[in-house]
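For reference, the structure I am asking about is given below.
Excluded from the complex is one protein chain; the other protein chains are retained at their positions.
This part shows subunit A:
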């Protein structure tokens, strides 16, 4: 009964920070060829693009596609920020991020790349967390064999 209650109340608890974390879990860069972030550092509305940039440069997300090319461009023309992506299909996306919360940006990005918008919700089950811990410490028996 408690799990269903949690699942139903997930819509009530629309906290943007948790939604952002959930959307970054779902980011899969396999259909993406390159991303280029272009911003003016003195523009008032850089928060969204900077958090998205910071989160995409995590090891877990980059390891989904090691061939992704992430570039940056710093401008001084007082224009709003944007980032462009090239996909493997040949499509291009020009994303103008001024005024958008990073959670919305991540959701749209996932949707346009063809991935599901949300990742898994909640903590890892304790068995998987233990395995991940042992692997990190190097005490995994299977790795030694």
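The working rule: a contact is a pair of C-beta atoms (placed from the backbone, for glycine too) under 8 Å apart; a residue touches a chain by one contact, two chains touch by 3 or more; residues count from 1.
Keep in mind that, in the parts below, contacts and distances are computed from a predicted model.
One chain of this complex is left out of the view, and of "Sodium/hydrogen exchanger", "RuvB-like helicase", "WD repeat containing, antisense to TP73" or "Mitochondrial ribosomal protein S18A", the protein name its UniProt record gives is "Mitochondrial ribosomal protein S18A". Residue A:98 is the one among A:38, A:65 or A:98 that touches the chain not shown. By the touch definition given at the top, subunit A reaches the unshown chain through residues 1, 3-14, 90-96, 98-100, 104, 108, 112.
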